[in-house]
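Just dropping this structure here.
The other protein chains are all here in position, but one chain of the complex has been omitted.
And then chain A:
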């Protein structure tokens, strides 16, 4: 336990001091940290899933609070919680299936919701019709008979469940943790190779003699363009420098090193040049549930210009960037304001920014946001490691990765609902 606490504190420190660059690295380290938390967690014999979930939520709360703008942290925490619930569910159904009960199309819900092992029929039926489970045809057609069948099974199942639990509780406990850790490992592997999977789709989108515009620097975009170059597609790239971080310069350097024709332009020239561009390909910081994109500042400008000239605006994002939250007022809540010194030289303007002189309030405010919000109607296509999607489809992907219970990562008081 003290071991994990030290790891958690270390990671919290890194998050608070913004020492980790990029959401992929953050996501990977986060997943590894949660894996160690899970493996170190001692689980009781009953309701192990609940204990694991509590432990992960405890750590997750702190991680999210450390850097609320880095949405990948919250995503991974919610994914791990979803994995725990899923694994527990599959183990429970396997156990019940092994007791030779009548085929129940509804699966028993996770019992960790109220922390009680005995289930009421109503709870099971309601949970079975939980919105995140895609309704199977049998559920839709056999609505009443199922709910009638459930009380029998639960009453008889309750006893047999007790028996089964006492019988193989030890093997089950080991199995749950084991399965969960395996699934988390798969997640980590997915995060690590997301760039390759996205880059594989490059050939479908870039043909010959294309002119591509991008802003700032994104590793996903870099790999995407390299993959197209490998497949001998000829294209030129306009890179907008992306003030005030000027990451466009770094991207241009890398592209030139690989032999791509690159032109570096200022951000103010984006509207002037976009009429000669075939496609805009950019990376994202996070993708929200409505299909909106949180991207480095300046992206909204590019998206509007692309819409005006009917140029496709393609966003590349690994699936660890998909966030199940809806962006309410994203310019303020999901943004961070950086230091004015990146825009103005303090030496020249310090007299104007001084709170002490004059009437006490400074005449000059400097605004330097780090992120921009691009609404879903400006995005033509999302390319993720799971394929290409419309912005209107992104909300469905949430069901694959997240559970509805985990949208607010907070430890609940022990009483059940």
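Methods note: a residue touches a chain if its C-beta (ideal position, glycine included) is under 8 Å from a C-beta of that chain, and two chains touch if they have at least 3 such contacts; residues count from 1.
The working rule: contacts and distances are computed from a predicted model.
Protein name for the hidden chain, per its UniProt entry and selected from "ER membrane protein complex subunit 4", "Cytoplasmic tRNA 2-thiolation protein 2", "Nagb/rpia/coa transferase-like superfamily protein" or "Calcineurin B homologous protein 3": "Nagb/rpia/coa transferase-like superfamily protein".
When the omitted chain is restored, the residue from A:39, A:93, A:234 or A:268 that touches it is A:268.
Shown as candidates are A:232, A:328 or A:365; the residue that touches the absent chain is A:365.
For the chain left out of this panel, the touching residue among A:37, A:95, A:228 or A:305 is A:305. Touch with the chain omitted from the figure is made, among A:256, A:289 or A:386, by A:256. Summarising the interface, chain A meets the missing chain with residues 238, 241-244, 246, 249-250, 252-253, 256, 259-273, 275-276, 297-298, 300-301, 304-305, 308, 331, 335, 340, 343-345, 348-349, 352, 363-369, 372-373.
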